[in-house]
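Below is one structure, written out as structure tokens, with a few remarks after it.
FYI, not all chains are in this one, though none of them got moved.
Each chain gets a letter, A and B, in the order it is written, and its residues are counted from 1.
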Amino acid sequence: MTRVAVLGAKGRMGSESVRAITAADGLEVVAEIDQGDPLDLITSSGAEVALDFTQPGVALDNVTWCVEHGVHVVVGTSGFDDDRIEAVRALLGDEPATGVLIVPNFSIGAILMMRFAETAAPFFESIEVIEMHHPDKIDAPSGTAVRTAELMAAARETAGSAPLPDATTTDPDGARGAKVGGIPVHAVRARGFVASQEVLFGGAGEGFAIRHDSHDRSSFMPGVVAAVSGVASRPGVTVGLDAVLGL
Amino acid sequence: MTRVAVLGAKGRMGSESVRAITAADGLEVVAEIDQGDPLDLITSSGAEVALDFTQPGVALDNVTWCVEHGVHVVVGTSGFDDDRIEAVRALLGDEPATGVLIVPNFSIGAILMMRFAETAAPFFESIEVIEMHHPDKIDAPSGTAVRTAELMAAARETAGSAPLPDATTTDPDGARGAKVGGIPVHAVRARGFVASQEVLFGGAGEGFAIRHDSHDRSSFMPGVVAAVSGVASRPGVTVGLDAVLGL
């Protein structure tokens, strides 16, 4: 049994994670820590791994405390930027004994979609991305769509792929969407969606598609469990879930 | 057996139509007429119905000749505009004995898609249209997508539907697509597609979609057969296949 402390345990991701970790084989939650609670509950509870779902302003302090006390950490806090990652790297030094796993995206489905899209990108003549989100989202396109398009554009550049064919000369209202790395990205905003994305590929006489639909937060839990289970065996800083998943 | 003359019989739609009509129950092709052939082949062959796949500049003359000789006509020629339709109406007069059926779109699938989209439009909070065509198409969005969006916008106005929800405030590159009648329309251009369209609807906790994929010209043939079979029983000018289909 790996003993886990959850920081930000009363938040939406934190509380859902407490339930998921409790239900998972080989893991148990030994401390649920939230605002105002002392960090030494982590050590007093005997936690080997901490999972941080707090705020970017606090998370670096939490990670520092954990590393100094030899507790492995998974950082799920969004907005944990490159400067903070560098600070953790400096803290761990050249011969790290502790693992710090920073996870910008816990959705295994989204990670697989991006990985497969990147692999497939050089093999088809045409590519387009369609992302679909709830209509309360304020920005378009989504970060995942941009990241997916960038990965595919880079893969095509490496492979020496031709530019995508497009004879459009008349498009007065912008129906062809945004271009990211030369790849058209379309954003749908419709009630009933949470976060979905389809990557469409086309060649002469064929079509290929990869699609991911996320309906609620529970879809992140397998990623949380994989991160918490895998962090101890990866000393040093790791960014992204890919390594833990063996991808 | 209804006896049919095909005008423009050597063209792509004409020659495919000759095959389809020949194969259809209750129809036979009695004249295949192309450039340079005299129109009186229509009457000498005993044709009761003429199917015109020529050019807009010629088609009106052909229709006039047919009406004067009591031959029903299906006009499949693209670009047969409102002025020409009015000319035919004037020609037929108040008590027409002959039927002239003008068909801008022979795809029964596309007609059903538009009809269903129009019916469904007031029942969902969100609507978006995604049309997908081959990358050699020069204009975006497609005429069918525009027509579909216009029909849905009109249906929503009649029903007093609320505007589509959309909180987007940041969309620097136009990922949200074109707006037609307030409805977002996205155009995909990818090898492997001929002409496809998906109409997406969304409400709280649900999604609904209508999709049509046309892979080649053979998909128009059931519409051609329905038009040729139905024109004789509809004296006067009829525009669109809907009436013949009983929709």
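Everything that follows uses one rule, which is that contacts are C-beta pairs under 8 Å (C-beta built on N, C-alpha and C of every residue); 3 or more make two chains touch, one makes a residue touch a chain.
Quick caveat: nothing in here was measured; it's all calculated off a predicted structure.
Complete-complex copy count for the single protein sequence, taken from this structure file and not limited to the 2 chains in place, is 4.
Convention: only the chains that are shown with their structure count from here on.
With centres defined as mean CA coordinates, subunit B is found 46 Å away from subunit A.
Chain contact summary for the complex, subunit B toward subunit A: residues 124-128, 130-132, 135-141, 145, 164-180, 184-193, 200-207.
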